[in-house]
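Here's the structure, in C-alpha cells; my notes come after.
All protein chains but one are shown in place.
Right after this comes chain A.
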C-alpha cells in the first residue's frame, strides 16, 4: 500500500539545531496491516507520520502509494486516501458547527461544490451510524461540537474518518489526551472499526501493552531508525518483558529515563 524507500528527514540542515529525525528508513505497509509503533520521545514516530501524511517532505528518499510516487504530493491531496487522527481531540472537528454539519463536511473527501447534500436521508444515515458509538450522540445532531467532551469528539472523528473510507489510517497517540475511561472506549472502537472494515492502519502509542495487544505488526523506533519490526506469530508471542529485553539487546543500552515513557 504505502512504501518508504531510503527516506531521511534532516531538520535545520547546516545550523547548530541540525537534527536527523529520520535516518534512512525502509518500510513497506501491506494492505490489511494494523501496525503499532512504539518508541521514546524524539524517536521519530510523529515525524514518520508527518512524512507519510505529507505534512513535511523528506530530505531524501521516495514515498510510494500503490507504486505511485507521492513524495511531493501535498498533504491535502494525500488526505483523500490517508486518514489521520491527532492526539488533540479538537483537531478533527469544528467546534462552532453542529454535529450533522461536521459529519456532512467529512463524509466525502475532496473539493466541495455549491450543492446542498445534507438532507433528511443523510441525517437518517448519520443517525444510524452514530448509534454504533453508544454515546447517545444520535439525539444531539443539532448541537454544536463545543458542547461535547474530548472523548466524544475523538470517537466522532474516528467514526467520521471510517465513513470516508480511507486506504490507510494514521492514529497519532489518539487516546493520550483522554481520561482513562474514555481512552479505553475510543481504543475499543478503534479496534472494532479496523477489524470490521479491514482498514490498513498505523497507531503510535506510549503504552507497551497496547502495542502488544493490538495489531498484527509492531515497529519499535529509536533515534530516527526502526530498530525492531515484528509481525504475525512472533508478534503474538511478545510480552512487555521480552520487548524491553529486545531493546537492550539491540541498543546495548539501558532504558534510563525512557523507562517511564515506555511504561507497560
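Just so it is clear, a residue touches a chain if its C-beta (ideal position, glycine included) is under 8 Å from a C-beta of that chain, and two chains touch if they have at least 3 such contacts; residues count from 1.
Here, contacts and distances are computed from a predicted model.
One subunit of the complex is not drawn; among "FkbH like protein", "Fe-S cluster assembly protein SufB", "Group 1 truncated hemoglobin" or "ABC transporter permease", its UniProt record names it "ABC transporter permease".
Considering the full assembly, A:105 is the residue among A:20, A:57 or A:105 that touches the omitted chain.
Although one chain is not drawn, the whole complex shows that of A:19, A:59, A:87 or A:144 it is A:144 that touches it. Within the set A:39, A:92, A:151 or A:215, the residue that contacts the chain not displayed is A:92. Touch with the chain omitted from the figure is made, among A:76, A:125 or A:197, by A:76.
Summarising the interface, chain A meets the missing chain with residues 74-77, 79-80, 83-84, 86, 90-98, 101-102, 104-106, 108-118, 144, 164.
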